[in-house]
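One structure, as structure tokens, below. Some questions next.
As you look at this complex, bear in mind that one protein chain is not there, while each of the others sits in place.
Think of it as A, B, C, D and E in the order they're written, each chain with its own count starting at 1.
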Amino acid sequence: MSWLPTLATETPEQGFELAIKLSRMAVKATQPDDAIRSELRAEYERDADSLTRASQVVATNFQTIAAANNYWS
Amino acid sequence: MSWLPTLATETPEQGFELAIKLSRMAVKATQPDDAIRSELRAEYERDADSLTRASQVVATNFQTIAAANNYWS
Amino acid sequence: MSWLPTLATETPEQGFELAIKLSRMAVKATQPDDAIRSELRAEYERDADSLTRASQVVATNFQTIAAANNYWS
Amino acid sequence: MSWLPTLATETPEQGFELAIKLSRMAVKATQPDDAIRSELRAEYERDADSLTRASQVVATNFQTIAAANNYWS
Amino acid sequence: MSWLPTLATETPEQGFELAIKLSRMAVKATQPDDAIRSELRAEYERDADSLTRASQVVATNFQTIAAANNYWS
Partner (left out) sequence: MSWLPTLATETPEQGFELAIKLSRMAVKATQPDDAIRSELRAEYERDADSLTRASQVVATNFQTIAAANNYWS
């Protein structure tokens, strides 16, 4: 089964979670090794700028998801 | 109850506050520990570039919120 | 009274000024202390990359404002 | 045959893969040497911020692909 | 007279020039001193990443200008 069968979600909160998932799947596409990603995560989750950069990616993906769901209007 | 039941807000100012909330919730998703986030905050709130980066995330989220509210027209 | 009662402006130039204001208000939300922001400003206003980053935030906010005003057509 | 005959994909997941491809083709346009790109990849795939930056590019390209496919609605 | 009376331009090339102008005016809003901006320019115009960042701002502003002109269709 696809990890991304649809961009549709029932609620904005689920859409936000999907945006986070998209952000992580793009990282995984570049670095597929789970152990290495865990190591890196230990570092950047204690770096404010790294967290802000991650938040920027989520914001960009959330734009896409929100548009796909017609902003859950 | 959901922390994000809707993207609709009554006013642009409330929409801006929601954009700030989205930005922070994405950080929280990566770093859920409140104490660590507080420490990091103490650092980056005195770093001009960190503040600009944070402002960039808010701007991106505000685009989404503003579109969702049809720009409060 | 709200600092952001509307995204509508009479002219593109006023819209650009509003985009600058949004950029600054997001910084203020993270660092509310006026004295600290003034100090930081003294630094980053002499750093080319900091100025470019600030210009990026304004560009993002101007997209929102311009769309809200139907590009002043 | 073109490497980019269309932006249309059958599924969101294929669209995400196309977004990754676009991100890499832009890098290739600047650095066409396969050996050098492999070397660089070895570095940045172990750098959290580099991975986040790459994820940002994918997110931006995915916006385009998703819009092109009317969000696969 | 306003420095930004309209977002409309006759041609895409003029639109691109306007995007450059917007990028610079945002910098000027933060650093109004012409002499300091000239100094900074001397630095960053020899720094590849600085130039790329500047190009990013222009790209963002060009999105706005192009939309405002209905892509000169």
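Here is the rule we go by: a residue touches a chain if its C-beta (ideal position, glycine included) is under 8 Å from a C-beta of that chain, and two chains touch if they have at least 3 such contacts.
Not measured: the values here are computed from a predicted model.
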Inset, instruction - Counting contacts across the entire complex, name the shown chains the missing chain touches. - result: D, E
Legend entry - Contact set of chain E toward the excluded chain (per top definition): 11-13, 16, 19-20, 44-49, 51-56, 58-60, 62-63, 66-67, 71-73
Legend entry - Footprint left on chain D by the chain that the document does not show: 2-8, 22-27, 29-31, 36, 40-41, 43-44, 47, 49-50, 53-54, 56-57, 60-61, 63-64, 67-68
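Throughout what follows, only the chains that are shown with their structure count from here on.
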Legend entry - Contact-graph separation of chain C and chain E, given in steps at minimum: 1
Inset, instruction - Compare the two sides of the chain B and chain C interface and say whether they are made mostly of the same residue numbers, over half shared, or of different ones. - result: different
Inset, instruction - In steps of 5 degrees, what rotation angle do you get fitting chain A onto chain D on the CA atoms? - result: 60
Inset, instruction - Give, as an integer number of Å, the spacing between the C-alpha centres of chain B and chain A. - result: 15
Legend entry - Mean-CA-position distance for chain E and chain A (Å): 31
Legend entry - Contacts with two or more other chains, residues of chain E listed in rising order: none
Legend entry - Pairwise touch network: line, ring, star, complete, or other: line
Legend entry - Each pair of chains that touches, named by its two labels: A-B, A-D, B-C, C-E
